[in-house]
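One structure is given below, represented as structure tokens, and several questions about it will come after.
One protein chain omitted, others in place.
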Amino acid sequence: MKALTKSIWVFHFAAASCNNCDIEILDALTPRFDLERFGILLVGSIRHADVILATGAISHKAAVRLKRLYEQAPKPCLVVAVGACACSMTMFRDSYNMAGPFDGLVPVHAYIPGCPPKPEAMIMGVVKLIKALKKG
Amino acid sequence: MAEEILAKIKEKFSWQILNIFEKSPRRAYIDLKPENIKEIVEFIFRRLRARFVIVSAVDTRNAIEILYHFSFDIEGKIITLRTKIDKQNPEIESVTPIIKGAEWIEREIYELLGVRFKNHPNLKRLLLAEDWPEGKYPLRRD
Partner (left out) sequence: MAKTIIPIGPYHPLQEEPEFFKLLVEGEKVLELEIELGYNHRGIEKIAESKSYDQVLFLVERVCGICSTSHPFASVNAVEELADIKVPERALYIRSIIGELERLHSHLLWLGLAGHFIGYNTVWMWAWRYREPVLDIFEKITGNRQHYAMMKIGGVRRDIESDDIPEIWKMVDGLLPVLDMFKGVVMDDPVIHARLKGVGILTKEDVFEYGALGPTARASGVAIDVRKDDPYAAYPLVDWQVITQEEGDVFAKAVVRILEMYESVKIIKGCLDKLKVVGGEIDAKVKEIPPGEGIGRHEAPRGEVFHYVRSDGSNRPVRYKIRAPSYMNVPTNQKSVVGGTISDATITLAAVDPCYCCTERVAVVDKKTGKKGLTGQDLIKLSQEKTLRIKREMVV
């Protein structure tokens, strides 16, 4: 686990989100916030990922994909729920097409609330996660 | 200009139109029988060259109402064709053979409200998962 704390490669999984959270994730990579200077890199394949950044509530169709993706991820793999939707589904909770929040489907290690969370909040969430990992 | 459009439709389809409701100069609703829809849609789309906006479907508890919205952009007018179909046997002629852009929305109404569109080229699910139970329509109210 500790090895993970050095240079985290993240994979971005967008379920049924409004995509604002997703934009903010990408935003965190661009010059203003520049997450890459901490060695955090967005990767295109789940097989390279250490952390899954999950956004949005989960529809039935997406749930199937999520499970498959999680199985493909090299373990240990951490899951961070980004945004209010991913944490608790907020107003989409009662919808007929929702399969449940992320933590009902895969283990979630950190929650970053907000709608959408600011890039600063995301960075803080990741830092906290790293600190927790270092403690063991 | 805007009145002209309605006049043209009235003139051509006077005997099919059940009612015209002009909410404002820019919005008009035309009530029709389901069997006449296709013909009038074709006229409005092909002849008057209105832009197809979308189809909405409403479950009014005792019937399913289908609304075809068309926009006349130069006049800034939206004309809505409205028809009621039987809820027990919801079936209507598809307009996709005339308007390509209507393919998705008809599929969506098919799965969310259970309306069958006759002669639709590709009537299958659009949004819901494959294992969604048959015969359960989320937008129905019963």
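Every chain is named by a letter (A and B) in the order it is written, and numbering of its residues begins at 1.
The rule we apply is simple: a contact is a pair of C-beta atoms (placed from the backbone, for glycine too) under 8 Å apart; a residue touches a chain by one contact, two chains touch by 3 or more.
These figures come from a predicted structure and were not determined experimentally.
S.K.: Please pick, from A:Ile8, A:Leu35 or A:Met98, the residue that touches the omitted chain in the full complex.
M.R.: Touches the omitted chain: A:Met98.
S.K.: Out of A:Ile8, A:Cys21, A:Ala49 or A:Ile123, point to the residue that touches the absent chain in the complete complex.
M.R.: The missing chain is touched by A:Cys21.
S.K.: When the complex is taken as a whole, what residues of chain B touch the one chain not shown?
M.R.: For chain B, the residues touching the absent chain are 23-24, 26-27, 29, 49, 51-54, 56, 58-59, 67, 69, 71, 73-74, 76-78, 80, 99-101, 103-105, 125-129, 138-139.
S.K.: In the complete complex, which positions of chain A touch the hidden chain?
M.R.: Answer for chain A: residues 12-27, 30-32, 44-45, 55-57, 59, 61-62, 65, 91-92, 94-98, 115-116, 118 touch the chain left out.
In this section, only the chains that are shown with their structure count from here on.
S.K.: Once you find the CA centre of chain A and the CA centre of chain B, what distance in Å lies between them?
M.R.: Spacing between the chain centres: roughly 41 Å.
S.K.: Would you mind writing out the residues of chain B in touch with chain A in their complex?
M.R.: 127-129, 131-132, 138
S.K.: Can you name the residues of chain A that touch chain B in the complex?
M.R.: 59-61, 64, 96-97
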